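Shown next, in structure tokens, is the structure this report addresses.
What you see is the complex with one protein chain gone and the rest in place.
The letters A and B name the chains in turn, as written, and every chain counts its residues from 1.
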Amino acid sequence: MGFIDLNNVSFKYKDNQFIIKDVSLKLLKEDFTGVIGPNGGGKTTLGKLMAGILKASKGDVFIDGLNSQDLKLGAIGKRVGYLFQNPERQIFAPTVEEDLTFSLRIKGIEKQQILIKAQEMMELFQLKHLANQFPFTLSQGEKQRLALAGTLINDPSFLILDEPTTGLDIERKKQLTNILKKLQKKGVGMVFISHDDDFINNLSTRIIQLIGGEIVADKRK
Amino acid sequence: MKYTIEVKDLCFRYYSKEEDTLQGINLKVEKGEVLTIVGLSGNGKSTLCHCISGIFNHLDKGSLRGEILLNGRSLKDLSRVDIIKQIGIVFQDPDTQLFSPTVEDEIAFGPENLCLETDVITYRIDDALRVVGMEEFRFSNPNHLSGGQKQLIALASVLSLEPEIFIFDEAMSQVDKAGKLLIKNKIKALKKQGKAIIMIEHDLSNLDISDRVMVLREGKLFDFNGSLS
Partner (left out) sequence: MLIRENKIDPRTKLTAVILISSLAVLIKDIALLLGIFSITFIIALGFGNNPLALFKKLKKLALLFMAIIIIQSSFSSGIPLLRIGSITLLTIDGFTKGILLAIRMCIIIISATIISTSSPREIVQGLIQWKIPYEIAFMVSIGIRFLPLFVDEIKDTVNAIQLRGIELDKIPIGKRMKIYSYVLMPVVATTLMKSKRLSIAMESKGFGIYPRRSSFKRLKLSKVDYLLMAAFLVGAFTIVTVYLG
């Protein structure tokens, strides 16, 4: 069994056509899975189904052995991190440091421990010099690193990234690649949805191609 | 010689910043030429686009020094109508460029502002949709399209204005391979028609259609020699 299993999953919004058609997949933590395919092929929808943000219209999604229908997002967040295509949607607080730590504070974790964690994350994602900045004036790359750090501070063991290279230039793409490789070493499994061939080829161990809501290719390197 | 676009010693400083974002830019683009400007984020690429397309002309965002000439006439002396008829700009973020309830209305928006006749507008909608290969989405709601499809519609909505000068500000960032090929072919066709084109890019694989490549680094423009920094 994979960390995330999709069994004959189909999805549609209300009365519209199916966006995902009878997809079955096993996603392993050991893999770096790239999901590629043309625009409008259902990549983002598939990612949201994997993360349990959307629930399957038909079929079942299992996350860490649990059916996503029964899982609340809060419970999923402890297992799977999801990076939205637009990082602005997952930045919440008036300073970078507060944004990183607010979920820990709400959960009532000890102050000292929060501080250590925040420092560790800011170090890893090169955000230290920005700790007291207003997050919405950061550059695209910085916002994205912040969103990633905020996701990873909960120690999920699996990450789903939707178009993580959008708006990043070559230098920042390299930075992101390096960070993701570090996470790989730590044993975090990953799925990235992207149309950026170089990025996918550079990182993936498995590439899934999605066209018209169906998997047309699934190859391991 | 009159260039379609000529920028002389352009400096621009946002009121909110202490330093000039653009520090003495000089560039010339002729009819039928594609100039690509590459550079890392935060080096002023979008600011340059905004300056040339006259957006900063009436949006008081900062101080602009130097000169921008379109066909030999200074941007400062041109009316908004003149500027809009001459320059079309496709922006990076597709979500904030599309605001109409259907794709068709989106493409008609520019021509309607220019008070064109109904049959001209209809013809331009047909043409623009065909060029970007999105005919079947004519009556779709732009909200329901994917990022790349939205960028294709954003391009179509500028094509329908039929300007002489095109500025593409990272306009292909979310477009897939097939879409990129479509856009590149269209740019080649526009070039043949004698349009002047400035492309802003960070994806170096899109450089093959350009005649010249320059790099923008810390507010200054240099000839591109393969490295961004």
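Assume a contact is a pair of C-beta atoms (placed from the backbone, for glycine too) under 8 Å apart; a residue touches a chain by one contact, two chains touch by 3 or more.
The structure presented is a predicted model; accordingly, all values stated were derived computationally and were not measured.
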### Touching residue (missing chain; options B:Asp9, B:Glu67 or B:Glu112)
B:Glu112
### Summary
Where A:Ile91, A:Ile170 or A:Ile211 are the choices, the one touching the absent chain is A:Ile91
### Query
Which one, B:Ile5, B:Ile121 or B:Val215, makes contact with the chain that was left out?
B:Ile121
#### Entry: Contact partner of the left-out chain, one of A:Ser139, A:Asn154 or A:Gln209
A:Asn154
### Query
Tell me, which residues in chain A touch the chain that this view leaves out?
51, 53, 72-78, 80-82, 84, 88-94, 102-103, 106-107, 136, 150-151, 153-154
### Task
With the missing chain put back, which residues of chain B would touch it? List them for me.
50, 53, 55, 59, 80-81, 84, 88-89, 91, 93, 95-97, 99-102, 105, 108-118, 121-122, 125, 143, 157-158, 161
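Assume only the chains that are shown with their structure count from here on.
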### Query
Taking each chain's centre as its mean C-alpha position, how far apart are chain A and chain B in Å?
32
### Task
Please name which positions on chain B make contact with chain A in the complex.
39-42, 92, 145-149, 173-179, 202, 204-205, 228-229
### Query
Mind pulling up the chain A residues that touch chain B in the complex?
37-41, 44, 85, 139-141, 163, 166-172, 195, 197-198
